[in-house]
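All protein chains but one are shown in place.
Letters A and B name the chains as they come in the text, with residue numbers starting at 1 for each one.
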Amino acid sequence: MDKIYSHPQSLRDVSTHYCPGCGHGLAHRLIAEVVDELKIRERVIAVAPVGCAVIAYDYWDFDCSEAAHGRALAVATAIKRVRPQNIVFTYQGDGDLAAIGTNETIHAANRGENLTVFFINNAVYGMTGGQMAPTTLLNQKTSTTPSGRCAQSQGYPLKISEMLALLPGVKYIERVSLGSAPDIIKAKKAIKKALVNQMEGVGFSLVEMLSPCPTYWGLSPKESLDWIQNTMAKEFPLGVIK
Amino acid sequence: MPKITIDKDKCKGCLLCVSVCPQGAIVINEELNLRGIKPVKFKSEGKCVGCALCALICPDCCIEVYK
Partner (left out) sequence: MPKILMSGNDAIAEGAIQAGCSFYAGYPITPQNELTAYMANNMEKRGGVFIQAEAEVAAINMVFGASAAGARAMTSSSSPGISLKQEGISYIAGAELPAVIVNVMRGGPGLGNIAPSQADYFQATRSGGHGDYHCIVLAPSSVQESYDLTYLAFNLADKYRAPAIILGDGMLGQMMEPLKLTTQGPKLKAKPWALTGCKGRKANVVKSFYLGEGDLEKLNLKLQKKYKEIAAKEQRWEELFLDDAKVVLVAYGSMSRIARAALKVLRGKGKRVGLIRPISLWPFPKKAFARPKNKYLVIEMSYGQMLEDVQLTLGGRAKVDFLGRSGGGVPSEEEIILKVNKIYNG
């Protein structure tokens, strides 16, 4: 009997601190699987900034750097420039990439840095207790939008992937979902493409993953996946953006 | 005959595997694990077709599949 699905080498065999049904564990695993398949574990340097995934370095078994909140792409830019032979990626949440770090995001993309960005969009700040994120949907309740996000006072869900796609330095952007088994297979393909792009020197590549946060959505893990498919993916349409 | 193994102490009981298994071969284990929650368990070797959807969707990398 053959093992057809086993633990990737690039993922340590430990329990994560993530809540039940959280998409981070899934995204970590998909990235680890791709790193194994591409045989780049010994070349990878990952950057995990502040957010729920700040201790991703406890889970991935390759070189990792912390980054201050919002600064992952500044840190990653420097690492890649200093060590162009390494494979450098950031793993950023919506608050990190599209609020406090918007400046770093736009300018790293505009410089066309040859690195890879994994952008976890779960429409909420998880680590700090479920506050409104730049990607929070209209009418979505969070601890700082108790009556639901209101466009008049809190603006609209920020579609940063579409914004970045306007920049000539950006070579590949795809929005995927972790909301169903077929979508997860597509997500993995996108992750692979974004890393292969870097290996081939193509340039700035970003994969946005719509990812469940059952705890701060107030839904069960299964309901969360359904919410991604039926609600979130309507606001953030899936597919190759550039 | 295909089968899966579940690392029951890593399982957080999110039940996503249960929701995707086309054969109903994964069920809740009434016995608490080390986390103090009810993990899932593999029900019968007869039903599993080795599709690996459970392993694909598991956020905690608890499942390995044999075929």
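In this text, a residue touches a chain if its C-beta (ideal position, glycine included) is under 8 Å from a C-beta of that chain, and two chains touch if they have at least 3 such contacts.
A quick note: this is a predicted structure, and the numbers were derived from the prediction, not measured.
Listed by label, the shown chains that the missing chain touches in the whole complex are A. Interface note for the absent chain: among A:Leu26, A:Cys52 or A:Ala67, the touching residue is A:Ala67.
Only one of the listed residues, A:Cys19, A:Ile45, A:Ala187 or A:Val207, touches the absent chain: A:Ile45. On the side of chain A, the interface with the absent chain consists of residues 41-45, 47, 54-55, 57, 60-68, 71, 74-79, 81-83, 86, 103-104, 106-107, using the contact rule stated above.
Convention: only the chains that are shown with their structure count from here on.
The geometric centre of chain A is 26 Å away from that of chain B, both derived from CA atoms.
Against chain A, the residues of chain B that register as touching in their complex are 3, 9-10, 12-16, 19-20, 37, 50, 52-53, 55-61, 63-67. Interface residues of chain A facing chain B in the complex, by the touch rule stated above, are 1-8, 11, 15-16, 18-26, 29, 181, 184-185, 214, 220-222, 225.
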